[in-house]
Structure formats: structure tokens, C-alpha cells
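Notes follow once the structure below has been shown.
In this view, the complex is presented without one of its protein chains, the others remaining in place.
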Amino acid sequence: MVLQLCLTSAIDDDSYELCTSTLCNLSGNPPVLFSNFTAMFKPNSSFDIEQTNSKNQLIEQNRLKLCRGVPLDALENDSEKRDYRMLKKFADDDLKGFDLQILQKMLHGSIDVDDMEVDEEKPSEQSWILSISDIPAAGSNRKVSSQAIIESTILSTGGSSPSVIAFLSELGYTLDYQLLTVGVKFNMKHNVYLELSKIWRVEGGEAQQLTKGGFLVKAFVNVAKSTDIKSINHGTNALLHLQKELSGYIDLTIPDRKSMDSRLENLNDI
Amino acid sequence: MSSAVIFIEKSAPATITDFHDVLSNDLISVKEKWSFEFKTFRLTVKNLPPDSSRLMHSISFSNHGNKTVTIKNKSAVVTSTNTGDIPTSLILNGCSSRFCESFDHLLTSKLSNLWTQRQSIKGDFGSTYQTAELTIRATNVFSYGGFKGLLLELECEGDVQDQDFEQRVVKIRKYLKDIGIEDYKICCESMDPLCKNFTCDLAFQYVKVLEL
């Protein structure tokens, strides 16, 4: 169980260039471009699911997050142009030539049998990260958001219905919504990562940008064990230090824990 | 790569020794010890259509890169708890935090409202025999401490024609007959002949022979 400590903020499109060079100087590292595709699944709504398990423990219905990297070639095939400035062209819904079909192929696998050369695919092209996150911990005197995430790696899928979506449907989960994230990541001091990202919601072959006019800013530290108090304190202090360092420029704040709750219905909200 | 799995329920804990003896003339070497764990999960949802399958199986291998295969119906996923197995692209693209857990753990904690573990079958401290033709893994199988039978995993590395492999399996079956074993389950099928995946197919064969 990973504990993710985080603080969030936002910047506008016009500040992006100055902001990246500022952060670049601050971190001493160049920004790393990244892109990922997230598919959120929810328990099959036609199922009559109990609120408790066989041990009579309360288990609330929660969404499953399936996540995989998107090749940057698909976003910008000219590798010369592929640096942090690339993001400036994605100010709107339009993904500038990015083929949304790629995402559907990832999820459903190739439907054409002749095209199914699974064995020749690179392992990374079959892998997914499956995760479930709890609602961030409550408490009014918290300085950073802390969310427990349980994560598992799917290396490959097989069978006569080999798509990952087919397996999750057997598991009892159906596709809820899909997101595409493109952003830059900075490796700050003390294992703090800072991401500036643009996020699209993908639906029915169309993409709608959620972060229109700006970038979502997220600074986070991942702590391997939620019981490792020393590392948690260390990470919290590192985040608070960054918050102080950037204050007046990017004001990092604790996000509302309810907005990071991916449970299906917040029936028993604490 | 081809594989086959044999499960001999009508056997005794000492049958593995008989098998070793009958194989002795072909043995090149005796290799590492190995183990596996086979778990059955049951879908607890009440309003499923009556003909739909409720069972899901997961097989964890100590060999085959410590992977776990989870199979339900015609779909399977291969998962790993080995941090080194996480493709770097997933870490670089912000999908993974580098700290992963077993899929079984996910099932028994967060998905326990849907899935309940029903059965656990283990094979511990099994032997690996290398012959010129096959790698044979043999282990006694226990369920909650009780002896269940002898399991053999036959594996052939490299590109071998299906026919050749079948003949090598026939040879093993002949040895089994020599030690008086004729009643057992064997599976050499793959989940989908058009789309082979060695690890998934091997797990599928385990399910076929161990499923009660």
C-alpha cells in the first residue's frame, strides 16, 4: 500500500514557459515529458453487490484505475520538436493529429485476427498498472493530502478474449470514463515530483480538455509503506519546504479530500 | 515453447520417488527446487445469470519469473510483484509509483465484496528434472495440509513442432504407465490456439487439471 502525499495548484497557459524554466532552474533538472492514458472502471451496475465481504467487513464499491503510458511519437512524431514547448500547442480540445483510436486499441486489443502479433509486442506495450485509491485521510490539521493507493502490475494478458477490458469485465468491472494526460514532470529535491499537466476526457472518439486555459500542478511524494512514519514525516517536510519555496509564485494547497474520492457512492462519508 | 500439466490424484507421497527412478536413465541434471500456489476465488454477486461461471483461479509460480496468472473464463492476466518487472515506460509516464503489490492482495482486500477465496492448493519444494527433451517439474500437492496428489509440469523450450512435443509427452506417459499410473488428468491445450501466451496457457493447464 503506497501512501501518496500531495499538494496541488494550477497555472495559466501564458505562465507555462516562464514557469517551466523557473522550475527547471529550481530543480536543477530538465523537465521530462510524459503522457498516459487512464481508464476508470466501476463495478458492473447490473450486479447486486454486497456492502460487506465474507468476514463481514464493510467494503465500499470503489473505482479501479487502469493506466498505461502513451507513446510520445503518437503526440509528436518529430522527435526534434519533442520538448516541453510541445505542450503549448495543446491549448484546446484539439489533440493536433493525435489518433484517439490508439487508446481504444490499447483497451480492446486489435480486433483483426491477422493483426494480433501479441508475442512481438514489446512487454511495455502490453502492461498496465491497476490501482485502487482510498479517499485521502481526514483531519483538519493536515498539512498535505495523504492518500493510500494499492497498486498492481499487469504484465500481459492472454486467452481467447485477451483484451484487458475483457478480463476486467470478467472481474465484474465495466468501463466508466477515460482520461488522457500529457504533461511535464520535474524531479525536485528529496524525492518530490512536480507535474504540470493537461488532461482530456476521452469519450466517443472525442476529447474534451478539462484543464482549458492552464495546467494542473501537482507536487507529490510516494511513500512505499503507509506505516513508515519516518518517511511520511520526511516527505511531508519536503513538500512543505517546496510549498514555502514556491509561495507567492505557485501557491500549492491541500486539495479537498472529497474531490479525490473515487468510491462509487459516498454513502458512508466520514 | 510448449507445455503440458499432469495431475495424478490417485498417488501416494512416495510416487514422486518412483517417478524420479523411472526417469533416471534420461536425466541430464536435477535442477532448482520450485513451488506454486493455486487459489480459487468465487464471485459472491447474487443476481448472476444461472449459467455464468463464478470461479476465478490464480496461480503463482516460484519459477517463471515469480509471476502470477489470474484466469477467468477466456481471459487471463499475468501479474508480478517484482518491482524490476514494472516496465520503465510505466514509471516514466507517471502510471506507476514503483511500489506494486500482488493481484491476489488486491482481490482479497479491496475487491473482497465481489470475490471470496475458496480454496488454496500448494506445491512446495518440488523437484526439477532436465532431460534431453523436456524440463519436468514434479511436486506433491497439498491443500490445507492434506495430501492431494502428484503434479507434473512438462515444458519444452525453444521452437518445437507441436507433434514433436506431443511425442515427448507420450514418452512420459509411457513411464507413468511403467510405474502403474494410468488414471490421471492431463492438459496440453492452450487458451486460444491462434494467440498463444506461454505463461497464460501454462496456467490454463493447471486450472484444467486441478479444478475440482
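A and B are the chain letters, set down in written order, and residue numbers restart from 1 in every chain.
Keep this in mind: a contact is a pair of C-beta atoms (placed from the backbone, for glycine too) under 8 Å apart; a residue touches a chain by one contact, two chains touch by 3 or more.
In this section, contacts and distances are computed from a predicted model.
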Check your understanding: Of the options "Tetratricopeptide repeat protein 8", "Signal recognition particle receptor subunit beta", "Ubiquitin-like modifier-activating enzyme 5" or "Mediator of RNA polymerase II transcription subunit 8", which is the UniProt protein name for the chain that has been left out of view?
Key -> "Mediator of RNA polymerase II transcription subunit 8"
Exercise for review: Give me the visible chains that the unshown chain touches, in label order.
Suggested key: A
**Study point:** Sole residue of A:179, A:192, A:219 or A:238 that reaches the chain not shown, by the stated touch rule
**Key:** A:179
Exercise for review: Pick out the residues on chain A that sit against the missing chain.
Suggested key: 8-13, 15, 18-19, 38, 40, 63, 133, 176-177, 179, 199, 201, 210-214, 216, 248-250, 253, 255-256, 258-262
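Operating definition for what follows: only the chains that are shown with their structure count from here on.
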Practice item. Go ahead and note the Å separation of the Cα centroids belonging to chain A and chain B. Key: 34
Practice item. Spell out the residues on chain B that touch chain A in their complex, using ranges where they run on. Key: 43-48, 56, 67, 69-81, 85-90, 92-103, 105-106, 109-116, 191-192, 194-197, 199-201, 204
Review point. In their shared complex, at which residues does chain A touch chain B?
Key: 1-2, 4, 32, 34-36, 43, 46-55, 57, 59-62, 67-70, 113, 116, 118-119, 123-124, 127-130, 132, 149-164, 166-167, 169-172, 181, 183, 185, 195, 222, 224
